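With one protein chain withheld, the remaining protein chains of the complex are depicted in position.
Let's turn to chain A:
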Amino acid sequence: MALIKCENVSIGYEGQTVVRDLNFEIQPGDYLCIVGENGSGKSTLVKSLLSLKSVEKGKIVFGDGLKQNEIGYLPQQTDVQKDFPASVSEVVISGRLNSRGLKPFYTAADKKAAEEKMDMLGIRDLSRQCFRELSGGQRQRVLLARALCATKSLLLLDEPVTGLDPIVTAEFYQLIREINRESGIAVVMVSHDIESAVEDATHILHLQETALFFGTSDEYRKSRVGRNFLGGGDNA
């Protein structure tokens, strides 16, 4: 059974449809890259997957034990966070909120889970540092650890390498690959970086209001849409 299945989904703002008749599904362990130009409906789709925006038509079905509030979401960083006084451990553990319901305090299990994720991403020694004093790459790792705290099966990353330098970007992709392969956590990544996307992902969703392409990345490379978008001279 699929973790998420989109059936004929249309999403819009005040009557204007941004995403139309979208069909795709995410299986456990998949690595799906959502690509497309600016304004192609990527961020709108992300909002609907997170249930922050309701769909106009069709439905998004969650399955295989995934609850709607158990997506490990890595949002784009906001202005508010640039000077926010919070320690790394405070940020990471806030990912555990969805598993606690109305209980007001974190338990030892929550703290242990947060520590595990920090170990996993190599940021344990930063745990007492202030979030605003970290480098861009370190911040992304902290927010990724928070996302991992929130989920057992699916990460949703919204343009995670924006503003990172090439070396840090490569390290970040490596990290996502390891998490996907070793922990079996499915990854959905919205990306501009189409070359790396095809390299790492198992599946590609090419969005342009509707799905221009949905399938495995091998098929995408051979498809007309994929060849056009990837460019280069080898599409003769």
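Note that contacts are C-beta pairs under 8 Å (C-beta built on N, C-alpha and C of every residue); 3 or more make two chains touch, one makes a residue touch a chain; residues count from 1.
Following the convention adopted for this analysis, contacts and distances are computed from a predicted model.
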item: From "DRTGG domain-containing protein", "Imidazole glycerol phosphate synthase subunit HisF", "Metal ABC transporter permease" or "Ion-translocating oxidoreductase complex subunit B", the hidden chain's UniProt protein name; value: "Metal ABC transporter permease"
item: Selected from A:86, A:109 or A:170 as touching the chain missing from the view; value: A:86
item: Contacting the left-out chain in the complete assembly, out of A:52, A:109 or A:170; value: A:52
item: Options A:94, A:183 or A:202, residue touching the unrepresented chain; value: A:94
item: Touch residues of chain A, complete complex, unshown partner; value: 50-52, 68-71, 73, 75, 78-81, 83-87, 90-91, 94-95, 97-98, 104-106, 130, 133, 146, 150
